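Only a single protein chain was left out; the remaining protein chains are all shown in position.
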Amino acid sequence: MPVLLPTDALLWLLVAAGAAFGVVSASREHLAAPWSRVFRSRAAVASAVVLAVFATVGLLDSLHYRPRLPSADPAAPPAYAVEVRSVLDALLAPLRTRSEKTYSAPLATRLFQKESVERPDGTTVREYPRLAYGGAQLRDEGDRGRDIALRAIAGLAGAVALWWLLVAIGRRTLARRWPRVPWGAAAAALGGILALAGPAAGLASGYHVLGTNQVGIDVLYQALKSIRTSLVIGTVTTLVLLPLGIAAGVSAGYFRGRIDDAIQFVYTTLNSIPGVLLIAASVLMIQVLIDSHPGAFETAAQRADMRLLALCAILGLTSWTGLARLLRGESLKLSEQDYVQAAHAFGVSHARILARHLLPNVAHIVVISLVLDFSGLVLAEAVLSYVGVGVDPSTTSFGTMINAARLEMAREPMVWWSLAAAFFFMLALVLSANLFADAVRDGFDPRVRV
Amino acid sequence: MLAYIVRRVLYAIPILLVINVITFALFFLVNTPDDMARMQLGTKRVTPEAIAKWKAERGYDKPLFWNGAAAGAGRFTDTIFFEKSVRLFVFDFGRAEDNRDIGNEIRTRMGPSLALAIPVFLVGLAVNITFALGMAFFRATYLDFWGVILCVAMMSISSLFYIIGGQFLVSKLWHLVPISGYAGGLDAAKFLALPVLIGVVGGVGAGSRWYRTLFLEEMGKDYVRTARAKGLAESTVMFRHVLQNALIPILTGVVVVIPLLFMGSLLTESFFGIPGLGSYTIDAIQAQDFAVVRAMVFIGSVLYIVGLLLTDVSYTLVDPRVRLA
Partner (left out) sequence: MRAILLLAGVLAGCTGVWNDPYPASDRGRNILYSAFTERPKHLDPVQSYTEDEAQFTQQVYEPPLQYHYLKRPYELVPLTASEMPQATRGRDGRTTVYTIRIRPGIRYQPHPAFVPGNLALSPERIAALASPYALPLGTRELTADDYIYEIKRLASPRLQSPILGLMADKIVGLADLAQRLRKFDTRRQDWLDLRKHRLEGVEKVDEYTYRVRLKEPYPQFLYWLAMPFFAPMPWEADRFFQQPGMAEKNFTLDWWPVGTGAYMLTENNPNARMVLERNPNFRGEPYPEEGAPGDAGAGLLADAGKPMPFVDRVVYSREKEGIPYWNKFLQGYYDAAGIPSDTFDQAVRVSVGGDVSLTPEMEAKGIRLRTSIDPSIFYLGVNWLDPVVGGDTPRARKLRHALAIAVDWEEFISIFLNGRGRVAQDPMAPGIFGQRTGAEGIDPVTHVWRNGRAERRPIGEAKQLLAEAGYPDGRDAKTGAPLVLYLDTVGRGPGDKPRFDWWRRQFAKLSVQLEIRDTDWNRFQEKIRKGSQQLYILGWNADYPDPENFLFLLDGPQAKVAHGGENTSNYENPEYDALFEKMKNTANSPERQAIIDRMVGRVRRDAPWIGGFHPVTYSLSHAWLQNGKPNNMARNNLKYLRVDVALRERLRREWNQPVLWPVGLILALLVASAVPAFMSYRRRERKMGSDQHFGGSHA
C-alpha cells in the first residue's frame, strides 16, 4: 500500500518544478546562458555528479509504502504492517535485515563486547561471540583477509565495468549534445564514486562495511538513510524561504514607503531574536501539537515526518530575512532604472512590472542564495539535532548519528565508526554542495572575475 | 548624529515589545505553568497542592493575557504577561524558576563568555585577514587554488567535528590542555586555549573566503591598476592601498557581531564546561526555565539592535561620503 508522506510530496514537487524549469530554460537562450557557464567549470561538473548520486539515493528513499502482512487465509482482506518502508529500504533489504545484536567494528567477524557463551561441553567462557551475519560465511577466521580482498576486487571489477559502460553511453549521447561541458571531470568523479561504491557493495554482501551501531544496525545503511533527511531539509526549507523572501524583499524595494518600513520592522524583529532560541521554542511547540493530537497520525513514521516538515518550515521562517535584505537592495536599484520608470509612465500595472521586469532580474540572486543555503542548512540540522531540537529521534539523520556518537566516544574502548561514517558522508555532501554553489555564483554573477 | 541615534533607540522599543510577545507566546504554547512546576518539583510524590503553591508563588496562577475578572486596567496588568514582561525594560530580570537571581547570574557569567568570545573574534579576524590577503596576493596561482579548496573543505566540516575531534586529539591523546572546566583569572588561559583554537579553525574557511572575495573586488578597481602602472611593487599595492580600503567593508561587517559576543557560543561552552551565557541559555531551554529564556532573548535582542546601530554609525565614521538621514 503506497504511502505519501508530506515531505515526499514536497520533494517530488520540487523535482518536477526543477525538471520543468530545466526544460523551459533549455530553449531560452538568456535563461540557459548562465547555466552553461556554470557547467563549463570542472569543479561544478564533478560536484554535480556527486550531488546527483546523493539525490538519487534520497529520491529512492522518498517512495514509501506499507508492506503487506502475510496472511494464511487468501480470502481475507489484506492487512498492512504499521511499519512504513521505502524503495531504498527494499533495495537495501540485505543491509536492513541483517542486524547483529550490538556494536561491531567495520569488517569485523565478532561482536565488540564480550559475552558469556556456553560451550557445548557445558562450560561458560567470556569471549567475543561471532557475528550472525558479518563474516558468517567464513569457516576459518584466518581466511578473512583473503575473503575481503576477493570480495573487494570483485566489487571493484563490477564498478569498473559499470563505469566503462556509463562513460561509453555518455560519450555517445551527452557529449554529442553538449560538447563544451568538461565531461572528463564528470567521468573522473563518477569513477571516484564507483571506486568507493563498488568494493563497498562487494564487501557488503558478506560483512558490515562500516560496522554496526548499538542495536546492531548496519552503519552504512544508516548513513544512506540519512541522506534523504539532509536533502529534505536543504530543499524543502527553500519552499518556505523563497516565497517569503522574494515577496518581502521585492515589495520592500519596489513599493518603498510604508510597506518598506513595515517589512523592515518585521525582519529586524525576527533577526533580533537569537536564532537558536527561536528555533528551539518553535520546534518544541510543534512537538507538543503533534503529541496532543495522536489520532491525526496513523503511524510513528508519519509523526516523525510531520516533525521534519515542521522543522523545515521553522528553518524557512527564521532564515528568509537574509534573502529579503539582498532582494530589497537589488529591487531598490532596479526600480530606479529607466525602463521601469517608463513602464510606470505607460500605466503598466504593478503586477506586470514585478513579473516582467523585476523578478527576472533578481532571479540570479535567488538562485545563488538557494544553492548557497543548502550546505548551511545541512550543517545547521546536525547542530540542532545535537542540541535536541532537530529531527525526531526516530528519524535517521547525520545529526542524530553524531549525537549518538557523542555517547559512544565515552566508551572504553571507543566506538568510532558511527562518527567517522557521518563525517565522511556529510563532508562529501556539503563539500560538493559548496563547490557547486561556488560555480553557480561565478556563472550567474559575471562581475566576479579572478 | 545624536538625533539619529535617539530616533533609532525609540524605534527599537516597539521591536522589543513585539519580541517579548512572540517569546511569551511561543513559550507558553509549549509549556503550561503546570508543566513548568512539575519540571522544577521533581518526579516523586508531586501533589496538586504543591503545584498550586509553586504557581502562586511565582505569579503563574493568573491568566495569560487577559484577566476578565479584574477591574479596569487590572484586566491588562493582572496577567502573567504584563507582570513578567514589564520589568524587563528596567533590566530587572527577576528570579529563575529555581529562585536564583538572574541578574546576578548574568553578571557572573558574562566574564567567561567574553573571555572565550573576544580572543576567538580577534585572533580569528587576524588569521582570516592574513590568509585571505595571502590568497589574494597569490591569485591565479596554484597557491590560491589550493587555498580556496582548503577553505571550502574546512567550511564543509561541521563545527561538531572540530569540537569532538579537537578535544579528542589535543586533550585526550596528547595531554596538552585540560579536557574541560574553567577557572578565573590567569588560570583561564589553559582552559581557553583549545576552545579558542577550535573557534578560530572552525571559522577560517568561511571567513577567509569571504575576505578574499572582498580583497579581489578591491583589487579589480581602477586605482589599483593605476598604482601598478605607476610601477609600485605588488606588496606596496596590497598593504598600503587594497588592505586599507578593503578593511572598510570587513570592519563594518564585523561590528554587528561585537555585541553578540556577550551571548557566547552555545556549543563550545557546553562541551568545554565553560560557565558562560551560552551554556546558561542551553540549560534554560532544556530545563524549560522560562524566566531565563525570556531574559536571554531580551538581552540578545537589545545587543543585536545596538550592533545594528553601531554598524550604521561606523559607516559614517569610516566613509565620509555616507551621511545618515
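For clarity, chains are labelled A and B in written order, and residue numbers in each chain start from 1.
FYI, contacts are C-beta pairs under 8 Å (C-beta built on N, C-alpha and C of every residue); 3 or more make two chains touch, one makes a residue touch a chain.
Keep in mind the model is a prediction, meaning the values are calculated, not measured.
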item	value
Neighbouring shown chains of the undisplayed chain, as defined at the top	A, B
Identified contact with the non-displayed chain, of B:T23, B:T79 or B:Q167	B:Q167
Those residues of chain A which, in the complete complex, touch the missing chain	69, 71-73, 76-77, 79, 81-83, 101-102, 112-115, 126, 213-215, 217, 287-288, 291-292, 294, 299-300, 388, 393-394, 396, 400, 403-404, 406-413
Touching residues on chain B - with respect to the absent chain	31, 35, 38-50, 53-54, 98-101, 104, 109, 134, 137-138, 141, 143, 164, 167, 169, 171-183, 187, 190-191, 225, 228-229, 231, 233-235, 270-273, 275, 279-280, 283
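Note that in this section only the chains that are shown with their structure count from here on.
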item	value
Chain A to chain B touching residues, read off their complex	265, 268-269, 271-274, 276-278, 280-282, 284-285, 288, 375, 379, 382-383, 386-389, 402, 405-406, 409, 419, 423, 426-427, 430-431, 433-435, 438, 448-450
Chain A partner contacts - residues on chain B that touch it in the complex	14-16, 18-19, 22-23, 26-27, 29-30, 139-140, 152-153, 155-161, 164, 168, 213, 216-217, 220, 263, 266-267, 281-282, 285-286, 293, 296-297, 300-301, 304-305, 308
